[in-house]
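Sharing a structure with you now.
Here the complex is missing a single protein chain, while all its other protein chains stay put.
And then subunit A:
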Amino acid sequence: MANIAAQRIKREFKEVIKSEEIAKCAIKVELVNDSLTELKGEIAGPPDTPYEGGNFVLEIKVPETYPFNPPKVRFITKIWHPNISSVTGAICLDILKDQWQAAAMTLRTVLLSLQALLSAAEPDDPQDAVVAKQYKEHPEMFRQTATHWTFVYAGGPAKMPDLDDKIRRLTDMGIEEHNARVALSSYNWDLERATEHCLFS
């Protein structure tokens, strides 16, 4: 790893450790290996969103050319969000792509930006088209789905019993739980269409 990248990541790491946000448990960053090329981030779901109470784990890969290139970040925790792929966890955020600013952005600001992204989705610039469509057309359905995902994958507090029921109906048919959840979420919890999708596609 280039010297400049290592130096800078070290500093940024310290900055996160010292920051107020970590005191509030809003963000967190951990080393995965000694080489500083890979880090594990964690952000708390922002309040008054379907993600509230959840903890979302991120994979942060620091490129050799950092800070001239942005770090590669994706969600490890499954999440239901228009700008985040529900399958891969890939994030669509301009600052992680062409709007990266070497001098203005650090690990801390990236994590905070992601947190902000959770509370203010950009459905017009989606990463996951299915989620974005639901977000625009059935906002209430989106909210419930996101809350449910947060509960299941990110340790969120709010249980959604009726959604669980629907999933159980599919798993009883021998469908794997996650697949059932994805299908139901994608079809706005229309049990019939989700079943059709799972069995015949």
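Note that in this section contacts are C-beta pairs under 8 Å (C-beta built on N, C-alpha and C of every residue); 3 or more make two chains touch, one makes a residue touch a chain; residues count from 1.
Keep this in mind: contacts and distances are computed from a predicted model.
Looking at the choices "D-2-hydroxyglutarate dehydrogenase, mitochondrial", "tRNA-splicing endonuclease subunit Sen34", "RING-type E3 ubiquitin transferase" or "Glutamate--cysteine ligase", the name in the UniProt record of the chain not drawn here is "RING-type E3 ubiquitin transferase".
When the whole complex is considered, the residue among A:P67, A:G89 or A:P126 that touches the unshown chain is A:P67. Residue in contact with the omitted chain (choice from A:A102, A:A158, A:M173 or A:L199): A:A102.
Listed residues A:I4, A:V32, A:V87 or A:A129: the one in touch with the omitted chain is A:I4. Although one chain is not displayed, subunit A still touches it through residues 4, 7-8, 11-12, 67-69, 98-104.
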